[in-house]
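Only a single protein chain was left out; the remaining protein chains are all shown in position.
As written, the chains take the letters A and B, and residue 1 is the first residue of each chain.
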Amino acid sequence: MPTSLMDYLRILPEIILTVFGALILLVEGAARGGSRGRIAGALAFIGSLLALAAGISLIRYPGTAFAGMVRVDSVSIYFHILILATVAVVTLLAMDFLRTDGHPRGEFYALLLFAAVGMGFMVSSDNLILTFIGLEISSISSYVLCAYRRHAPKSTEAALKYLLLGSFATAFFLYGITLLYGASGSVSLPAIGQSLAGKMAAGGLALGSLIPLAAALIFVGLGFKVSAAPFQVWTPDVYEGAPALVTGFISTAAKAAAFVILLRVFYVALRGYSQQWFWLMWVAAILSMTLGNIGALRQTSLKRMLAYSSVAQAGYILVAFAVIAQNPAPRVLPGHAPVSGILAGPGVGAILFYLTVYTAMNLGAFAVIARVANRGERFTSLSDFAGLGKRHPGLALAMTLFLLSLLGVPFTGGFLAKLYIFQSAFQAHLIGLAIVALVNTVIAAWYYLRVVVYMYMRPPEGELPPIASSPAWTLGAACCAVVVLWLGILPGHLLHWLAK
Amino acid sequence: MNLLAAVNPNSLPAGAPYILHYVPLLIQFIFAMAFAGLAIGASWLLGRHRNTRRKLSPYECGITPEGDARHRFAVKFYLVAIVFILFDIEAVFLLPWAVVYRGLGWFGFAEMAIYLAIVMTGFLYIWKKGVFDWNTPERAE
Partner (left out) sequence: MLNLQLILFLIFGALAVAGGINMLRSRSPIYGALSLILVMGALAVLYLLLGAEFIAFVQILVYAGAIMVLFVFVIMLLNAQPLPPHERARFARRLGLPAIFILLGILAAAFALRYSRARLAAGSPMFHVRSIGQALFHQGLLPFEATSVLFLVGIAGAVLLAARPETQSSGTDTPAVKAADRSGL
């Protein structure tokens, strides 16, 4: 197959990340002494920034590459930027954290970059084989990252659970792909869509065919990755055991990438079946929101609480998926690639906005937890946050901002993100779903605000070790905070861009 | 005699059943089984059976065996096993590549070169990491 320069330009972010990841491994292998982690960290930061630049430059090269294997459209560019920015921020956050936490290992950064390679393929793949390999790259990197603090039993346990259940989920996803291939004769998403649409027009495909089973299996696999109920049981244990920054990473970037697959599979390949998958999304959304928020109420570990909260957040996003299913996108103009119009559908813009805000606020919250937890991650319970407002006003303020945004208080990004989702649900006449979401937001207020109360109105319990200063961390957390505030106060820029 | 004519797959007629291409493999398999069976069977038939406790004990270079042979292996062997699997799977890709190599030309060569370059980075990394270095004394962990 002849390839052109364009093909490679369209996967330039992945190429850059791979090169830098390999470079880190080589440096890590060769270097001795204290410089190791630092060089690797610097390389990872430079690599992620370069890849980010390449991701932004994709705007100039929309189209397909590698014979339709990769599709660079607005969604893939948008998520490239989101994921690569997340990687850059995580690198910043990790730089001092890894050193104070014990052995600084360059592999951490290499795996981070490799995970981003996988996510990059996930968001731009138009072919289920490539999607699957991207998913595997990012998942396996995540499993290892969870076990990063391998002398801590909890970290290892988290990684093991994640690995076992994650492998099951991947197997489900793969089985779904095979059935879809069997039903349509292709693994390319647009081709599957066309084939199924053709068969449907011929009146051939009944519900008894393989399609609903394939869709259900794919949904199980991806539902696990985005920790949507009822496939969320692993979330609290894994999010609690994994190092806080890793949790921050897998709960944001990895989730966002999996949501994109969900979007592409259901929106491009299975769009003709939206009436059926509407109920799938509807049930999963309600279950995720409710189970997540109720589970979070009783937690005393902040990491566990945020794990349940992230289940609930996935539920809000699934509300928007139900909206999409309710209003299938307007007929695509002839000559227009189906995916290019992906942003035109109602609810899709809300998903993109929500995922952006969610990434910033959730990563920020886990960054603060990583900081307060201190070396060995010993201080993650609610009582350890008591009196944080006096001990570390800056940290407490940042945490308050992120929590309020997760709750959805006005003037934070979280408010508008929720508003758009609810609005789209009302417009699609999904009143029941919107009301459940609203009630859930009220329930969530209790546990988010409880942390704020602890930080400002409770005296510190016991003697806690001082938290070392870290300029890189401050910069990274500031990025998250700026995004949350900026999207809360001046969302116009992003909305304008999304509307295009 | 049909079978023997099939030993050379190149001389097969065009419409011959596909499985005949693998008759050499079958013959090799039969020979291998026969050789192994013969060696064990012959020594069992020809040798004298006078079992004493000493004779039945595992042979360990003439030294009196000590303890159980099944003791726990160090994790570094395990690491070698994992690395072996990874490179084994990499080699699986080489098989179809080698078969179609002629048709692919320089482009195919470049494809595999890039692939191998990335894989070799990993090889260099584990080498530098001392995964193959078994001489270092076991440190307490």
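FYI, contacts are C-beta pairs under 8 Å (C-beta built on N, C-alpha and C of every residue); 3 or more make two chains touch, one makes a residue touch a chain.
In this text the structure is predicted, and so the values were computed from the model without any measurement.
*Asks:* With respect to the chain omitted from the figure, which of A:55, A:134 or A:236 is a touching residue?
*Replies:* A:134
*Asks:* Spell out the interface residues on chain A facing the chain that's missing from view.
*Replies:* Contacting residues on chain A, toward the hidden partner: 1, 3, 11, 14, 18, 21-22, 25, 32-34, 36-37, 66-67, 69-70, 99, 102-105, 107-108, 110-111, 114-115, 117-118, 121, 127, 129-130, 133-134, 136-137, 140-141, 143-144, 147-148, 150-153, 375-378.
*Asks:* Even though one chain is hidden, which residues of chain B still touch it in the full complex?
*Replies:* Within chain B, the residues that touch the unshown chain are 2-3, 16-20, 22, 26, 70-73, 75-79, 81-86, 88-93, 95-97, 99-100, 103-104, 108, 111, 114-115, 118-119, 121-122, 125-126, 129-131, 139, 141.
Heads up, the rule we're going with is that only the chains that are shown with their structure count from here on.
*Asks:* Could you please state the distance in Å, as a whole number, between where the Cα atoms of chain A are centred and where those of chain B are centred?
*Replies:* 42
*Asks:* Would you pull the chain B residues touching chain A in the complex into a rising list?
*Replies:* Against chain A, chain B makes touches at 107, 118, 121-122, 124-129.
*Asks:* Can you check the complex and tell me which residues of chain A touch chain B?
*Replies:* 2-3, 18, 22, 25-26, 28-30
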